[in-house]
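Here the complex is missing one protein chain, while the rest keep their positions.
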Amino acid sequence: MMVIMKKGHTEEELTGILKRLEEIGLSGHTIVGVERTVVGVVGQVYPGLADDLETMPGVDDIVPISKPYKLASREFKPDNTAIKVGNLVIGGGRTVVMAGPCAVESEEQLMATARAVKAAGAHILRGGAFKPRTSPYSFRGLEEKGLQILKAAREETGLPIITEVMTVRDVELVARYADILQIGARNVQNFFLLEEVGRAGKPVLLKRGFASTVEDWLLSAEYIISQGNRDVILCERGIRTFETATRNTMDLSAIPLVKRFSHLPVVSDPSHGTGKWYLVEPMAMASIAAGADGLLLEVHPNPDRALSDGAESLTFENFRLLMERAKAVSEALGRPLAKPSASRAGP
Amino acid sequence: MMVIMKKGHTEEELTGILKRLEEIGLSGHTIVGVERTVVGVVGQVYPGLADDLETMPGVDDIVPISKPYKLASREFKPDNTAIKVGNLVIGGGRTVVMAGPCAVESEEQLMATARAVKAAGAHILRGGAFKPRTSPYSFRGLEEKGLQILKAAREETGLPIITEVMTVRDVELVARYADILQIGARNVQNFFLLEEVGRAGKPVLLKRGFASTVEDWLLSAEYIISQGNRDVILCERGIRTFETATRNTMDLSAIPLVKRFSHLPVVSDPSHGTGKWYLVEPMAMASIAAGADGLLLEVHPNPDRALSDGAESLTFENFRLLMERAKAVSEALGRPLAKPSASRAGP
Amino acid sequence: MMVIMKKGHTEEELTGILKRLEEIGLSGHTIVGVERTVVGVVGQVYPGLADDLETMPGVDDIVPISKPYKLASREFKPDNTAIKVGNLVIGGGRTVVMAGPCAVESEEQLMATARAVKAAGAHILRGGAFKPRTSPYSFRGLEEKGLQILKAAREETGLPIITEVMTVRDVELVARYADILQIGARNVQNFFLLEEVGRAGKPVLLKRGFASTVEDWLLSAEYIISQGNRDVILCERGIRTFETATRNTMDLSAIPLVKRFSHLPVVSDPSHGTGKWYLVEPMAMASIAAGADGLLLEVHPNPDRALSDGAESLTFENFRLLMERAKAVSEALGRPLAKPSASRAGP
Partner (left out) sequence: MMVIMKKGHTEEELTGILKRLEEIGLSGHTIVGVERTVVGVVGQVYPGLADDLETMPGVDDIVPISKPYKLASREFKPDNTAIKVGNLVIGGGRTVVMAGPCAVESEEQLMATARAVKAAGAHILRGGAFKPRTSPYSFRGLEEKGLQILKAAREETGLPIITEVMTVRDVELVARYADILQIGARNVQNFFLLEEVGRAGKPVLLKRGFASTVEDWLLSAEYIISQGNRDVILCERGIRTFETATRNTMDLSAIPLVKRFSHLPVVSDPSHGTGKWYLVEPMAMASIAAGADGLLLEVHPNPDRALSDGAESLTFENFRLLMERAKAVSEALGRPLAKPSASRAGP
């Protein structure tokens, strides 16, 4: 951490900083420049130190040097984290596709979708039993009944399932059914929930928040890992910007950036990221090309009758075509699609 | 709701839309324009209808007409909502000031602050016992011990207290101590928590999220009101933009805008909104001038030793000067400061 | 400037940095911390040095210390710049109001508006003869004819005039008529134009760009000042954010922030900033309260027939009411309205 002194600071103000650092077991190295004096802080910096120092007399600014996350950083763990889900590996060099409806609406709808995505080569089945909705008047999911339908679909198809958990109260329930617990964008800083899923013994897919910087997002992952669960999959799903032509603005550069700063796998959700079904396929290809370890995609038997997010869902046929292109692109990049899941995975 | 047809749509596609509307008990009025054909939907539109129609063949776009929130809207309730907290009224035409430290750190720190803000004319005491922190390694509050200290401060000073609740699990506990429950920016779409505080029988201060549009924010208020609790105070505290010179960008235009669209009172938090103590006073004055019903301010006996958010906290002396200016400005605008609380308020 | 070395950098990489600094006449002071090694650069840093050093082997990041603008900074000139326009002073502690139509549409429209705003107490007349329009099919102004009408209005009312110049080619022409040259948001980084108005011998009002940080904006001012013209008035007019309920998001915190970093006066344009006439008055009051040196306001005899920006224009009556409130608020804050212009100002 560097403490930048104001121009014209007094000798006493500088001494005050150095003394304060000493009090808390750190040391300060002073550099007197042409324009400014800077104090380099040496020692184990604690969180909140920047705030403490910033308001001391004579201080102009504080510049942090280290990243605030530790366990999620590549400096802490230089090799990629590969997460096992049944026979599958996420983050192991092959591209994994998770597909299914935004919300589980009925047994019939989910089963038809599960069969179709499996036939097209998907590896994991997605479907929401608990749905976060901006309006209290929108459809909010079948809850436990939805989880039971997901379980039945896994039994028939062998596809592991990923589903969202929205509140601390439901973590144990959802973890009984799901192979991967999903944390939605709106809960990315619901810290109690992050800690609870950190103790649930299942891999966690953590979506980026609408307004999360890459650093915030990795700090949210840190909350999960700090409870002992290293199996965290990050999921880029778009951020809020001034552009309204798409539902969100996908920040694909976050994919290679996160992979540089962190050892965690990163997947991409172009369905929520764009909000338009006709942008899903090009952005899915772009995500693979940017280095994503996988895709999370919405597929629905009849998108124009979907109870949520119909406009961004693919039909079965569009999904099949997407998988063909995904195969070609991922092979050209040396990260081929994962092999289809053969076994019957179980929680 | 208006359905905009694609150029070159077929007769069948148009008929398909009209039939579909009929099926669900609505009617469609077709307008054939020079460039486009538009279908006006008449009847009680349900949530999700836009998504359903958008993907039908021949449809280019859907344009909603009504606001998605109802109970929070001024159309539903034309007169201002005035919320009683002990002897005080928030939203009744007088400016209310809530002040105190970001976090309760010790009995000594809180008591000193409570006395100082009361002496300077504050109406309500703020202080966090549960603190949401971006990093898991930051100070996270004294929890129930903090609530007890707040209660003791209320007993001595007579100031009602406002404090944050972060998880469903703690609502009952926090509601036993607090006069107003605060929902932080990170929880603005934690829908289970919103519903829980909607049933807790206490006024709720709902901060705007980093990435909440005004519409999203009012929908979050709708979640609370839909549980029977109309005592919702909105709090503007800045949004995330590309500007990094301030911690957030305060959107003061949201204050008169919300007051036009909604009957709920709106207060402003220039401490978190700017993140710089030297911007707090001008932005507090600007908030009053923009029409805010009150202010939420951070005050600390020793900002440079605060365990959180020291850089944005006012000293006792700066708070006293701010209150003097607030008095002058609010009087010039015809919305004078509320009278100091005399009674000993209790939960 | 601080050079942050990567963890695990080699001795040679560090030596490379120190040698490179020496080559260019600077010196480097090395601080070996627990986590990182940092090199403090001492000497006269040149622009682009950060880019040069950032790509050298072993370098993780570069942290600038000084602000990149010089002539616009308060460090360079500690006292406020006060700009004389005829009898008026902008930035001298009194609030100045510039009002008029967005575009000059006809002699009748402008004259009626000029008389009305003068009667209500405005100090300067605004009106666009050259209009930047997002669409090539929108009304683009009366050009020189519009300038002549503005001149006639000045002759009758004695109000100095401010009008926009959009291209290098027209600077001389516009400067023959205008008392203040306005640079619009879209031209904030039209560097040739900035330099040209820097040589035109007239005060310049420089609007903030939709996407300008405060630092970018001050660097654009620096372009003007570097040509010898110190009479630069900054104008906050909103930035682009995800919020679409208003035309732009006004960043009022930029007003006190700029006044801390720079000696230049700052005014506010709530008409373009909000895009809604009913938000103009509250945001005008808020701007004064935030410390603005003045206001730039759109007034039109018949806003619903205006050729541009009707939705944000005030009627004569609404402007009169606004001026009454502005008087009260600015007096309460100790920065009363400037005295009305008596003399016949001339270019």
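For clarity, chains are labelled A, B and C in written order, and residue numbers in each chain start from 1.
Note that a contact is a pair of C-beta atoms (placed from the backbone, for glycine too) under 8 Å apart; a residue touches a chain by one contact, two chains touch by 3 or more.
The structure presented is a predicted model; accordingly, all values stated were derived computationally and were not measured.
Asker: From the list A:Ser27, A:Thr241 or A:Thr315, pick the residue that touches the absent chain.
Answerer: Spelled out, the listed residue whose C-beta touches the missing chain is A:Thr241.
Asker: Return the single residue from C:Met56, C:Ala112, C:Leu173 or C:Leu321 that touches the missing chain.
Answerer: C:Met56
Asker: Quick one: which of A:Leu159, A:Ile288, A:Ala311 or A:Leu337 touches the chain that's been left out?
Answerer: A:Ile288
Asker: Applying the definition given at the start, please give the residues of chain A touching the unseen chain.
Answerer: Per the touch rule, chain A residues meeting the hidden chain are 211, 213-215, 239, 241-246, 249-257, 260, 273-274, 276, 278-279, 282-283, 285-291, 325, 328-329, 331-333.
Asker: Can you list, in ascending order, the chain C residues touching the missing chain?
Answerer: 46-48, 51-56, 68-69, 132-139, 166-169, 186-187, 189-193, 209-211, 216, 219, 222-223, 226, 239-240, 277, 303-311, 313
Asker: When the complex is taken as a whole, what residues of chain B touch the one chain not shown?
Answerer: Interface with the chain not displayed, on the chain B side: 2, 4, 7, 29, 31-36, 38, 40-44, 63, 65-66, 75, 240-242, 244.
We adopt the following convention: only the chains that are shown with their structure count from here on.
Asker: If I list every residue number at the interface of chain B and chain C, are over half of them used by both copies, so same, or under half, so different?
Answerer: Same: when the shared numbers are divided by all numbers used, the fraction is over half.
Asker: What is the distance, in whole Å, between the centres of chain A and chain B, each centre taken as the mean of its C-alpha atoms?
Answerer: Once rounded, the distance between the two centres reads 27 Å.
Asker: For chain A versus chain C, what separation do you get between their C-alpha means, in angstrom?
Answerer: Measuring from centre to centre gives 39 Å for this pair.
Asker: If you average the CA atoms of chain B and of chain C, how many Å lie between those two points?
Answerer: Centres of chain B and chain C (C-alpha means) sit 31 Å apart.
Asker: Which residues belonging to chain A are in contact with no fewer than two other chains?
Answerer: 240
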